[in-house]
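A single protein chain has been removed from this complex, and every other one stays in its place.
In this document, chain identifiers A, B and C correspond to the written order of the chains, with residue numbering beginning at 1 in each.
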Amino acid sequence: MKLVKSAALAAAMAFAAGGASAETVKIAFIDPLSGPFGPSGTAGLHQWEHAVSEVNADGGMNGATLEMVPFDNKVSPKESLVQLQKAIDRGIRFIAQGNGSSVASAIIGAVNKHNKRNPGDEVLFMNYAAVDPAFTNDRCSFWHFRFDSHVDMKMAAATDWISEREDIKNVYVIGQDYSFGKAVAKAAVTQLAEKRPDIEIVGNELHPLGRVKDFTPYIQKIISSDADAVITGNWGADMVLLVKAAMDSGLEAPILTYYGGSLGAATAMGKAAVGQVLQVSEFVENYPTTDAQIARIEDYEKTYPEYDYYYHRAYNAVNFLDMAAEKAGSNDPVDIAFAMEGMTYDGPYGKVTMRAKDHQVLQDLFVSTFSADVERDVEDTGLGWTASDADRIAAGATAQPTTCQMDRPER
Amino acid sequence: MSEQAMKSYDDLAPSATDKFRQRVLPFIVMIVLLAAIPLFDPSRTMNSLIAAMGINIVFALSYNMLLGRAGLLSFGHAVYFGLGGYAVLHAMNAIGAGSSGFWAGFPVFMLPVIGFGAGALAGVVIGWPSCKRSGVPFAMISLGVAELVASAGYMFGSIFGGEMGVTSDRMVGPRLFGLSMGPVEDIYWFIAFWTFLGTLGIYAFTRTPLGKMSEATRDNPERVQFVGYNPDRVRYLVFIFAGAFAGLAGGMSAVNYEIFTPESLSLAPSGLVLLMAYIGGIRYFTGPIMGAVLLTYMQSMLSDYSEAWLLYLGLLFIAIVMYAPGGVAGIVYGLLGILRRGGTDGVLARRAKQAAGVALAFTGLVILVEIAVRWSNGYGEVFEPFGLHLGIDTPLSWFLIAGFFAAGFGVLRMAREIEEGHG
Amino acid sequence: MTTPALSIRGLKKNFGPAEIICGVDLDLAPGERHAIIGPNGAGKSTLFNLISGLYQPTAGSVKLGDEEIVGLPPHVINRMGLSRSFQVSNIFANMSVRENVRCGVLYSLGHGYSFWRNVGNLHEVQRKTGEILESVGLLDKAQMPAALLSYADQRTLEIAITIAGGADVVLLDEPTAGMSHSETDRAVALIEKATAGKTLIIVEHDMGVVFNIADRISVLVYGQIIATGTPEEIRGDPRVREAYLGDGDEQQALAAAGDAQ
Partner (left out) sequence: METIVFSLLNGVIYGLLLFMLSSGLTLIFSMMGVLNFAHASFYMLGAYFAYSIMGVTNFWIALILAPVLVGLVGAAVEKWGLRNVHAHGHVAELLFTFGLAYLIDEMVKIVWGRSSVDYRVPEVLDFPLFELFGAEYPAYRVFILMVSVGMLVALWFILNRTRAGLIIRAALTHPHMVGHLGHNVPRIFMLVFGAGCALAGLAGVIGGNYLVTDPAMAVQMGPIVFVVVVVGGLGSLTGAFLAAMLLGLMQTFAVGVDASFADLFGWLGLTATSELGGITIASLAPMIPFLMLVLILMIRPRGLMGDREL
């Protein structure tokens, strides 16, 4: 029995390790690939794989083939460190991760420590979705680059959108009771107070993370507060259940979300959410764009028919990596990190800049609306996200000051 | 009469050779093994895996002080592991911050002692209400307490650091044994030292009067009262020690990973340690060690090869509960016993047949599960072991699955008929 | 007059509306061997459970020497010097015979809940354990798992655990139940030897055993002691014969035991 088992394992190992070559630069993708968040991690992985395949088709990174190596972290910070160690042990020096600021926080800490303890063997962390502002403020690190707009930046887009709508007088903020939810609430309150002092925050509610099964009581509170708009940073089941309860109870105020577009949400929200759920993101599938980008989206959705194009920032990240390597003339993480600072890139949705001061990407954001009248739908629901130019918030307007004191290695 | 009073009855106890063979030798082997591992220059991956195993060995052994030795089924043992770990991280941060005072002189190497103390303290506080009950009520209380503590973990950010947890840097404070505690090679010695000490400590506990009475209380709490012991008190004290050793393991984990998050207090890790101890075999001291090694390996390696590893884990667990309550250790010792007796009565052949049957059926199951997983994921990946192409619509797949199952159950039936024939 | 070793006054126990023990008074002189007999369901085991602290009485008092023990938990009563056996074997099945006896010895030798000593190094404990095993004749089976002992040996072990703690007052609940004649004879000899100098209360159905061992006998019927006296007095007591009328077996046994004397 033992023999059969080890033979099976050996076979599986050969299967997993196939295709390695000397000319390969590997990127460790550390995100949930199983468990409740598995689908969203897998979606991210495919987007990265697709982005990498584009670079490879175009001659690779300084001639080297890029390869994504998936590591399943089960969204646990601790497990992420185990997987990070595994990746480093295999000689991988580029790390990509996005799901969960707690995980990103752990990885930043571990990467800092590793680079300090192992000079000459540095690794670089490309964060594509963890949005705690601290990562590019107090906790900023030379080894960390963020390719997503952080909480305050997205909130800047959301509050800009609100402040342009005079009929909104009362705003209700609801979020998950943990650091991210609190950061969203804080950003909403302070930014609204600045931009529209006349707006009253009629509710600022935190609910336990992932434990509420029925949001109706919260919705009833929102309705009785006469809110004209709702802001929420909820993700996962908390987002879906909140919107579902809102639809069931006939809430009429628009709901501004951070993650309305995440996997599975459209299916769960259904037609009722049309026109009422909005999302702040750097990418909107039905926003007019270049032919090349449309071709890319179509190619992606053909390659991975089960998934919708969502993490546009994966392409930004891979392009930045490729460009920085070319600029530095080296595939070494330290050289690439220095080259990436301050770099800009003309993307299909406007100019993208990697701010040198704090390694925070600056990009245009969109407040898109869930709609039934779309060319490209999500999850085969016939529903999707649209935005017009009026919903586009320029990168400059979303930029936030930073407290980062970057500690750069000596060259 | 006087002659009898003089008699020492020393011959009642196991002979010195037996004592050495059963109690001292295993620990010598353990020391030799731990000392020999670095000679093979393990890769960093291997080092990380060994560290995880060491931590889980102590954790699972501490759990078995409850389940195996005291008969207390707990669904909240990770609480003590986590609290011990948190205490150590805070202490580590104090060492890092303090230029003077108590913490300044505290070597990181010795921090698991703090975890031990914190675990014990948590045991003192939580055990007091819990240990008034045993059996299913105790299990339910432990479940409720685990949920409460985990929720509190998210609520009190200053202690538990919210969902980001508390992090620290272990390269602080005075050095001990010349270890900087930075590189994994240093950490190896740290883990080896505390794994050995933890194992030794828990073993020593089983040899104390309290340890013996805890087994007595498991077997027969009523009778324990009539030899002068309060069963609640016995359980409570054992509970404190189990918490303390779990805290020690948590402390090892805190130094190894330099992070703890509130999720490590929750039901999931408590369930995992239950699986480790039970799959390993709760009736044997070495059972939890085997379970910890096996499950740690599965968790960190198998999960790379198969998405369905949790399914295999569940199957393994149910198979153990139903057919081998002695766990892996029970199987191993059973086989050793057969071998020692020479296996002349055909038992060995029967066991071999059973093993072959199980292996065949299991192979069929693996093919089925792996094909199903890939089909369910839906992006066209195909299970290709040994260069075979096994898709969901490939007749060969189903032929293989059916073949393996039929062969497996056929062999098992044969083995059973032999057994019944014997019986 | 010396203080009784055990003194029971007005002891009552109700289970709901049912009165199981309705006012028992009993005094035992130090060193006395006292048997309690009575038909099935008379409340003998309940009486034991009340004395040993397993049940709380509804009313009444139990004194061990000068100390009131009603309301104390069983383990405290045990430490004060009262020990008991059980009607069904109540041993530590997963332990060896030696370990079973050792469990009984530990507390009395002051090792309580200690977790800093190795039991293997406690020579006093080893010696005492060995003595007890030898005195009950289980020395050669010391290493056997208790669960594998024969029934009679399990009953013997039950007694061994009971006396291991060195209690002065020993309660034995049907120690010979289910034993063959020869086994019973051996058990009686063992009990006599093991409880020499101690105060003994024994519940027993085997009248041969009762009349062999007991200095005095109490007859418990429907929760009340209807008679207490020497074996001769009890045998001649008309109330006892009357009480046993409903229970032919016992009456015959009583008569037979009388003849045997």
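Criterion: a contact is a pair of C-beta atoms (placed from the backbone, for glycine too) under 8 Å apart; a residue touches a chain by one contact, two chains touch by 3 or more.
Keep in mind that what you see is a predicted model, and the values were worked out from it rather than measured.
Asks: With touch defined as in the header, list the contact partners of the absent chain among those displayed.
Replies: Displayed chains contacted by the hidden chain, ordered by label: A, B.
Asks: One chain isn't shown here. Among B:I141, B:V234 or B:I367, which residue touches it?
Replies: Within the whole complex, the residue contacting the unshown chain is B:I141.
Asks: Which listed residue (B:A97, B:V125, B:L200 or B:I318) would be found touching the missing chain in the intact complex?
Replies: Here the residue in touch with the unshown chain is B:I318.
Asks: Quick one: say which of B:Y63, B:F193, B:Y257 or B:Y278 touches the chain that got left out.
Replies: Touching the chain that is not displayed is residue B:Y278.
Asks: Can you tell me which of B:P129, B:P174, B:G346 or B:G410 touches the chain that was removed from the display?
Replies: B:P129
Asks: In the complete complex, which positions of chain B touch the hidden chain?
Replies: Contact residues on chain B toward the absent chain are 71, 73, 129, 132-133, 135-137, 139-141, 143-145, 147-148, 151, 155-158, 267, 271, 274, 278, 308, 310-311, 313-315, 317-318, 321-322, 325, 369, 372-373, 376, 378.
Asks: Even though one chain is hidden, which residues of chain A still touch it in the full complex?
Replies: Counting over the whole complex, chain A touches the hidden chain at residues 34-36, 38-39, 177, 205-208, 211-214, 216-221, 223-224, 237, 240-241, 244, 248-251, 263-264, 267-268, 270.
Here is the rule we use: only the chains that are shown with their structure count from here on.
Asks: Mean of the CA atoms for each chain, then the mean for all of them together: which chain is nearest?
Replies: Located nearest the centre of all protein C-alpha atoms is chain B.
Asks: Give the label of the chain whose average Cα location is farthest from that of chain B.
Replies: Chain centre farthest from chain B's centre: C.
Asks: When the centre of a chain is set as the mean of its C-alpha atoms, what distance in Å lies between chain A and chain C?
Replies: 75
Asks: Considering chain B alone, which of its residues make contact with at least two other chains?
Replies: In chain B, no residue touches two or more other chains.
Asks: Going by the contact rule set out above, which residues of chain A touch chain B in the complex?
Replies: That would be residues 1, 4-5, 8-9, 11-13, 15-16, 33-34, 42, 46, 71-72, 76-78, 81-82, 85-86, 88-90, 100-102, 105-106, 109-110, 113, 117, 132, 177-180, 208-209, 304-307 of chain A.
Asks: Per the contact definition, I'd like the list of chain B residues that touch chain A in the complex.
Replies: Residues 43-45, 48, 52, 151, 154-155, 157, 162-165, 167, 169, 171, 182-183, 253, 257-261, 263-264, 300-307, 310, 355-356, 358-359, 362-363, 366, 377-379, 384-386.
Asks: List the residues on chain C that touch chain B in their complex, please.
Replies: Per the touch definition, chain C meets chain B at residues 52-54, 73-75, 78-79, 83-84, 86, 90-95, 98-99, 102-104, 106-108, 111-120, 122-123, 126-127, 129-131, 133-134, 139, 142, 161-162, 164-165.
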